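Heads up, one of the protein chains got dropped from this complex, but the rest are sitting where they should.
Coming up: chain A.
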Amino acid sequence: MDRSSMSDKTIEMIGVNKWFGPLHVLKDIDLTVARGEHIVLCGPSGSGKSTLIRCINHLEEIQKGAIFVNGTELGPQGNNADHIRRDVGMVFQQFNLFPHLTVLENCMLAQRRVRKTSVAEARDKAMRHLERVHIAEQAAKYPAQLSGGQQQRVAIARALCMDPQVMLFDEPTSALDPEMVKEVLDTMISLADDGITMICVTHEMGFARAVAHRVIFMDRGEIIESAAPEAFFSNPGHERTRAFLGQILNH
């Protein structure tokens, strides 16, 4: 099936189902993400948010349904996974920087190995993105020498160095001390302003209000509600959404 003509759809998930053994973690997920769209995904712990975004770059296999990224179908066994991972960047809750490499080397490794970029070019691009996340002066340091917020900004720069068309964020601020949340959110907001497509799992509702085009609420493996932030917060359509919002907004 040729979907390259439908260029307004960056990601398309159709009837996606996933099980971990007997546990049905994604149930008939249908989700289309337009180019440049910013989606915030929220829901209780264990509802399948991480699993959903991890299916998009095939860190998890799906058992049923189809996923297209930029018109390329990701087969259930991971056909085209390499191709798709070039277009999709990911930022993890635990940063996952490579501890034995400097900040600069973290940003150069995949450029060198995957894109076969020359050293000079890889370094240039790495420095550009490190400047963009305001951390260029730490380029020679090792991850353990940085604060959590700095590490997460490096992780964002590392992903950007691969020129992704989509960025996936899995609770990027959940592991941070409160005083570092803002610097990471500010970085993400500036990315959003630059028009990159993003799906962000987060409970930072201020961020959702600021950049999301759509907020999606998941519970027990299902998409319960999907709405623009204004409507989502002021007038949620489902009881479960209301209960969830009550919980996270009240503390």
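In this section, contacts are C-beta pairs under 8 Å (C-beta built on N, C-alpha and C of every residue); 3 or more make two chains touch, one makes a residue touch a chain; residues count from 1.
The rule is simple: contacts and distances are computed from a predicted model.
Enquirer: Choose one: "Phosphonate C-P lyase system protein PhnK", "Cytochrome P450", "Amino acid ABC transporter membrane protein 1, PAAT family" or "L-lactate dehydrogenase complex protein LldF". The correct choice is the protein name in UniProt for the chain not shown.
Expert: This omitted chain is identified in its UniProt record as "Amino acid ABC transporter membrane protein 1, PAAT family".
Enquirer: Quick one: say which of A:M90, A:L176 or A:M205 touches the chain that got left out.
Expert: A:M90
Enquirer: Among A:M162, A:A208 or A:A227, which one is in touch with the chain left out?
Expert: Once the missing chain is taken into account, the touching residue is A:M162.
Enquirer: Applying the definition given at the start, please give the residues of chain A touching the unseen chain.
Expert: Within chain A, the residues touching the omitted chain are 57, 59, 82, 85-86, 88-90, 92, 94, 96-100, 109-110, 113-114, 142, 144-145, 158-159, 162.
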